[in-house]
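Complex shown without one protein chain; remaining protein chains in place.
Each chain gets a letter, A, B and C, in the order it is written, and its residues are counted from 1.
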Amino acid sequence: MLLRLRQGLAPHELRTVIDEAGRQGATVRFLDDARTLAELEGPFQASARARFEDLWAVVSILDAKDAPELHQTVRPGAGGVDTIEAGHARFGGGDLSIVAGPCAVEDRDALLEIARHVADAGATLLRGGAYKPRTSPHAFQGLGEAGLALLDEARALTGLGIVTEVLDPRDVEKVGAVADVFQIGARSMANSALLTEVGRYSAEHGTPVLVKRGIAASVRELLLAAEYVLNEGTNRVILCERGIRSFDNVTRNLLDLGAVAHLKGATHLPVVVDPSHAAGRADLVLPLGLAAVAAGADGLLVEVNPRPETTHSDGAQALSPSAFVDLVRRVEALAQVCGRRVVRVAREAV
Amino acid sequence: MLLRLRQGLAPHELRTVIDEAGRQGATVRFLDDARTLAELEGPFQASARARFEDLWAVVSILDAKDAPELHQTVRPGAGGVDTIEAGHARFGGGDLSIVAGPCAVEDRDALLEIARHVADAGATLLRGGAYKPRTSPHAFQGLGEAGLALLDEARALTGLGIVTEVLDPRDVEKVGAVADVFQIGARSMANSALLTEVGRYSAEHGTPVLVKRGIAASVRELLLAAEYVLNEGTNRVILCERGIRSFDNVTRNLLDLGAVAHLKGATHLPVVVDPSHAAGRADLVLPLGLAAVAAGADGLLVEVNPRPETTHSDGAQALSPSAFVDLVRRVEALAQVCGRRVVRVAREAV
Amino acid sequence: MLLRLRQGLAPHELRTVIDEAGRQGATVRFLDDARTLAELEGPFQASARARFEDLWAVVSILDAKDAPELHQTVRPGAGGVDTIEAGHARFGGGDLSIVAGPCAVEDRDALLEIARHVADAGATLLRGGAYKPRTSPHAFQGLGEAGLALLDEARALTGLGIVTEVLDPRDVEKVGAVADVFQIGARSMANSALLTEVGRYSAEHGTPVLVKRGIAASVRELLLAAEYVLNEGTNRVILCERGIRSFDNVTRNLLDLGAVAHLKGATHLPVVVDPSHAAGRADLVLPLGLAAVAAGADGLLVEVNPRPETTHSDGAQALSPSAFVDLVRRVEALAQVCGRRVVRVAREAV
Partner (left out) sequence: MLLRLRQGLAPHELRTVIDEAGRQGATVRFLDDARTLAELEGPFQASARARFEDLWAVVSILDAKDAPELHQTVRPGAGGVDTIEAGHARFGGGDLSIVAGPCAVEDRDALLEIARHVADAGATLLRGGAYKPRTSPHAFQGLGEAGLALLDEARALTGLGIVTEVLDPRDVEKVGAVADVFQIGARSMANSALLTEVGRYSAEHGTPVLVKRGIAASVRELLLAAEYVLNEGTNRVILCERGIRSFDNVTRNLLDLGAVAHLKGATHLPVVVDPSHAAGRADLVLPLGLAAVAAGADGLLVEVNPRPETTHSDGAQALSPSAFVDLVRRVEALAQVCGRRVVRVAREAV
């Protein structure tokens, strides 16, 4: 590891670095006369980098290739492969799955109708929020447990696994009883209490955790949110890019496909993309969904709703059922020329 | 209220607007032939605006002056004044208080030494984190309950009230037993479960809640975070600007004093500023602290630490004791020419 | 047109709106009693919207569909089609061209070698800067006229048309004598004197103008930069997305493919993408180039350089010759499944 230190450190200040190295069983060599560059020789634990970053005397870590963190080394699939399975879905290792459904669970008939439709059209997982994070306390907050029950019913009917958000560490057990994949929303990405709690649940029950990038989170911050989950002993984490905040308003958020392409080389964890929340407009979901797959995404999260006018959140970005059929068909064709394949639920499975 | 609706709405889609108005006891008048502009006449509840914003048929709220939300109407002080008292501190209504202390509570002797010093120098509240939100799970997470006990001891010793962060809704009771002011950190600003829980506690026990602006939160989102707390029945909310994320790196975050000036006209809630976290550098805390007061801030949160080299987080931005003495003196002089005053703990009070 | 006006305008203030409408031959109708909403009936010129936006009394233009600007109506191709031809290249209307070459023109042998290579591999235009916009006056500023002469020689040798940047309105004639396409760089997007001058040249000589989006320009500002060029009487403008500034640093800029997808529905002008400058890293040029095509781009600008270590700017993002061959092959396959085709120089043409 290569550290850049503050200039002009007093001996007792330099000592904090040497002591930390000692605790980690590493040796320190100063490269320059002014002792502002320190080369450390390990071996290092996954926690080593963060421990040195925490020191006042350290300005920055110039190189930490010999001290990888969990998100750099963990293989998310069983047996050391890079594919996470969840119900009929598979993410990573060349497999791509489509997650579709309404933004929020609002009405039983509507949910079951959408679930049937997206299952037929090629989705392998159903998304839908029972607990909704909302900017205003006066906005619709989701149906809560009643929504979870409806998701359970939709799964029984269609065979689709369920991706649903958990907002509160006190709800992890309750949501875990229904979810095939936990969703950590963008607003919760820095909620360490929640990340830790779902990590523990995942380590025990194997439920994968899909972590959405916060609206202004750096790629490193997203990876360290995943690190909180991985640190509890699970290896089943999926990363999700869903657009970041910027100054322009032709799209609601700015989809960062450079981050997706980068992540494919930086971690073994699958990376999926939510073009619906990024665009905030139904007409851009198809081009952005295709672009995401071309950039390397292992899956898509897409909002589908035949009657957005009856919903209380995000209706403007939902695809109609026929637009969703078209999207799946075109994603399949695109994935094929990129050497990947879209996973479908086998007929007999349903 | 004036709504802009989608173009070309079908009758059953327009009906969702008319029905919502009906539920709220409001009447609807369409201004243009195409029925894309709807004028609603109330009276309206604090929740009215959010309910209409939630509708798919509504593009935007053009005007909602006749439907104010809680953060626009609540007077934070007892008896309808705009001053929040917390121990010896007073925020708002011309009163300005200085909150000072280390970033995290790490060591008993150091904490008590800092507490004594900032009390002598003019702080009325002691800040310090027992629970620290950290980007990496491998970084120091705070001393937890042991940290709370040390804060309690520092208060007993100095008479300073305690401002400390709560991160998890399950810790609200525990933190509330020690805190004179709850701090909701920037990473928790969108954590509605936490906001609701501290709101409930504040409604019952009167503990003020200081809500920091999220790193990429709009001013309206900050106000709606406050709305979650106010919605539980308390009126004791303090807003805090602490810098937002931008592209430049001469400061760690970009302090948004335009937001402070705007908020002073938009809400009765006090607005304080944390120049330490914004700057991320000790040498800019003084000019930014003075600028904050000139822009209208009702208080400052400042990190002070005589031995930053021994700390595990944010040492680079901590003022030395003597720099803090200088800051208080200059803030007092500046506040005076701005027609405000810095509250001090009276000698006999300690 | 639908205008939102300031509240409480005095009669002489309202009069400025009515007078401007009068000058434009439009009629005004106020929709609400408070006269804050004005509906204007035209017909309108392309300048109408900007004229009303300029008025102090106008808060915003709510709708201007009946007053389109030039970038909304101009068909860029001869005879009313949407395809711009430049040498062997064609942009738009289902045709996609690849522009490749070094960042700057630095050395004769290197330039000719790259030109031969990219011509063979499938590029139809050669890019390369004779005039380089640099952040520091001490950095390499380009070879100037000597560089133009080398580009001329490369064209004669390979048949590739030349895309090159013009920085100064005084150089337009000189650059125009060599360029098959003018490039307006991101730093010049708001340089109205330059836009006007190249617009005049293009109106007279037909040379297309490729306008790159400024590093923090909104999509509307990009379109209005194009409007400056179109306003001089040419219809040959190509838009270019090349990444915007953001807070993360895994890529140098953040490629905004939502803007590309939006522009394909907002204007007839072709839209190309520069994944090299967006990524700032050679390893991400391929996935971002493919993503750009999937999102709807009509062409790519790609840096290619066999010996980046000898260059003075942007070497880190240049593709090697073999990586460029691979990119062209994969873009062709992807374009085909998207129903578009990559234009190649016919063998006999060279």
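Operating definition for what follows: contacts are C-beta pairs under 8 Å (C-beta built on N, C-alpha and C of every residue); 3 or more make two chains touch, one makes a residue touch a chain.
Treat the numbers as computed from the prediction; the structure is a model and nothing was measured.
Colleague: Using the touch definition from the top, which of B:L70, B:A216 or B:A318 touches the missing chain?
Modeller: Of all options in B:L70, B:A216 or B:A318, contact with the hidden chain holds for B:A216.
Colleague: In the full complex, which of C:D168, C:D283 or C:D326 touches the chain missing from this view?
Modeller: Touches the omitted chain: C:D168.
Colleague: Kindly state which of the options C:S97, C:T124 or C:N191 is in contact with the chain not pictured.
Modeller: Considering all chains, including the one not shown, the answer is C:N191.
Colleague: Considering the whole complex, not just the chains shown, which residues of chain B touch the missing one?
Modeller: Spelled out for chain B, the touching residues are 216, 218-220, 243-244, 246-251, 254-262, 264-265, 278-279, 283-284, 287-288, 290-296, 330, 333-334, 336-338.
Colleague: For chain A, enumerate the residues touching the unshown chain of the complex.
Modeller: Within chain A, the residues that touch the unshown chain are 2, 4, 31-32, 36-37, 39, 62-63, 245-247.
Colleague: If the missing chain were put back, which residues of chain C would it touch?
Modeller: On the chain C side, contact with the omitted chain comes from 12-13, 16, 46-51, 53-57, 69, 133-141, 167-170, 187-188, 190-193, 196, 215-216, 220-221, 224, 227-228, 231, 245, 308-313, 315-316.
Quick note on the criterion: only the chains that are shown with their structure count from here on.
Colleague: Hey, how would you classify the chain contact layout here, line, ring, star, complete or other?
Modeller: The chain contacts form a complete graph, every chain touching every other.
Colleague: What is the chain whose Cα centroid lies farthest from the Cα centroid of chain C?
Modeller: Centroid comparison gives B as the farthest chain from chain C.
Colleague: Is it true that over half of the residue numbers where chain A touches chain C are used by both copies, so same, or is it different?
Modeller: same
Colleague: So what's the Cα centroid distance for chain A and chain B, whole Å?
Modeller: 29
Colleague: Using mean CA coordinates as chain centres, what's the gap between chain A and chain C in Å?
Modeller: 34
Colleague: Where does chain B touch two or more other chains at once, residue-wise?
Modeller: Residues 245 of chain B touch two or more partner chains.
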